[in-house]
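Take this structure, written in structure tokens, and hold onto it; I'll ask about it next.
A single protein chain has been omitted from the complex, and every remaining protein chain is retained in its original position.
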Amino acid sequence: MLRTHLRIWVHFWRLSVARETHYRANFLTLAVVAILETFMTILPMLLIFSFTSAVSGWSRAESIALVGFFRTAIGVHELLASGGAYRLSSDIQNGDLDLVLIRPVNAQFYVACRFVTLPQMVNVLIGMLVAAIGVARSDVTVGLTSFVQTMAIFICGMILLNAAILGGSYIAFRVTTIDGLNWMLQDVADMGRYPISFYPGAIRFVLTAIVPVAFVTTVPMDALRGFTGWDTVLLTVAFTCLVVMLLRWWWNNSVRHYASAGS
Amino acid sequence: MTPASQLRVLRRLTSIELVGSLMYRTQFAVYMVSTVVSIMVGLFIWLRVGESGGDLPVDREFIVTYYLMLAVVRTLVSTWHSEFLAQVIRKGELNAWLARPGSYILNLLANNFSEKIVKMSTILPMLGVIWWFYRDQFALPTEISRWLLFIPALVGAFVLEFCLTTTIGSLGFWMDENSGIARSRHVIAMALSGELVPLALYPAWATTFLDIQVFRFTMSFPLEVLLTDLSSQQLVAGFVLQFAWLVAIVMVCRFTWQRGLHAYSGIGA
Partner (left out) sequence: MQSDPQVDAVIRVQNLTKTYTFHQQQSGLIAAIKSLFHRQMETRLAVDAISFAIRRGEVVGFLGPNGAGKTTTLKMLSGLLYPTSGELSVLGHIPQKRASEYLRRISLVMGQKTMLWWDVTPMDTLLLHKDMYGLSDDLFQESVAELTQLLDVADLLHVQVRKLSLGQRMRMELMVALLHRPEIVFLDEPTIGLDVVAKANVRTFLAELNRTRGTTIIITSHDMDDIEALCERVIMIDHGRIQFDGRLPDLVQRMQPRKLVRVAYAAPVSAEQCPEGARFEDEDGTVLVIESLREELAGLLQHLGALGDIQDLSVNDADLDDVLRDFFTNGGEVRS
């Protein structure tokens, strides 16, 4: 079963490659936009740290590394899941989900992963590059332990972030218009480009518990800086498992509401 | 058509568009949340920089007032129709308009006006909430003269924005896909218009360039007129530059639109 789904996933990548060869100019523009956007996220950091050397315990290089983490995670989301999540609402309204549910594959997997947006690879690569540069220029020394901890939390964080956005998109099974909700979630996630300690308490809570973007930015960066123990890692993993189970339940519960447009 | 009859058409179109926009008002409210969120981020971050000992050239009062007023100015000035316009052109939907005496540009204007009415009505309550938290640090100028100068600067900013967006939209006459250019323009404008960070916070070596480039006059300039002590010399220079940019962009816009209509093949109709 797992092998079948892995092979299907490979097909989604192949389809994306086939599609992009028809739209090569698109790839180029997206690359340019990705570079511009990355620069635009770094620019405020450069300005901020021209007035001070540290804000809430974060140095310039560390903040830039965090931008790298953020852009990598958002890039992965846009690469793998956002295309599918974005289309869910209209698929439900047009009844196009019929032809997904009729296939002998896990529909939740299919809906989330069917649309690989290949050009977003650019964002992922730039994000990783920025993170590497940031870390290299900071005072942080990366040991094996802190590296493993950081990666574990970061991967959990990406799962959490995608779960939040996908979970939000499932609301489309119950209400008619949710396009706006998707936008809102993305906007809130966008706040993760700064360390959450820059924000007031209420916003920190939102960025940790509701749109858990902190788990791809501040929490893994804290682990990298050596502020985190294994207890945080375990807690994050446990929290992620819980959220994944919740998402599974939420999907099953939502599909029952599928009315398949057109009687 | 005479200007008077054009105005009448514009008024009618606006009221029609307004009904359409009102149907999507909750949708707009959600979109406006994004404006509020992005502006709050700037507000929180720069207040925090000030608190953690950053030696800023501006005070808390300026940051709070700037970002709140930025939300208002952004809502009144921003135009987003470039991708939409390109699509209308590509799909051949423009034909229906070309057969009528009213210009399609009028329709775009009407669409913008009606959206702005709805957007303002949704964003003001949200800003009211933020204002309440920061009301001690919020201070608008009391001099009438600043407000009187603010209004032409704002109108100029809107016309500039509108023509820039329409020009990029007109590229749809020749290009299959203009969203890359449209997005690039918005990203660049974010940095250079003072939307991301007030231009006053940029390093001194960049000041000359920032002062003369076009995006300053689409957002930052009205706010500078309202909130900072520009000397009369700076004011005159600012308005002259804004007007110069305005003339240039309007001409470019007219030129591309006319050339585009010429090249228009009306595919798909």
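To keep things simple, chains are lettered A and B as they appear, and every chain counts its residues starting from 1.
The criterion applied here is as follows: contacts are C-beta pairs under 8 Å (C-beta built on N, C-alpha and C of every residue); 3 or more make two chains touch, one makes a residue touch a chain.
All of these numbers come straight from a predicted model, not from anything done at the bench.
Interface note for the absent chain: among B:Ala29, B:Met120 or B:Leu261, the touching residue is B:Ala29. Screening A:Ile133, A:Met151, A:Leu181 or A:Val237 against the full complex identifies A:Leu181 as the residue touching the chain left out. Hidden from this view is one chain, which touches subunit A at 4, 7-8, 11-12, 14-15, 18-19, 22-23, 94-96, 98-99, 101-105, 107, 174-178, 180-181, 256, 258-260, 262-263.
Convention: only the chains that are shown with their structure count from here on.
Mean C-alpha position of subunit A lies 30 Å from that of subunit B. Of all residues in subunit A, those touching subunit B in their complex are 23, 25-26, 28-30, 32-33, 36-37, 40, 43-44, 47-48, 50-52, 54-56, 177, 179-181, 183-184, 187-188, 190-191, 194, 198-200, 203. Residues 26-27, 29-31, 33-34, 37-38, 41, 44-46, 48-49, 52-56, 177, 179-181, 183-184, 187-188, 190-191, 196-197, 201-203 of subunit B are the ones touching subunit A in the complex.
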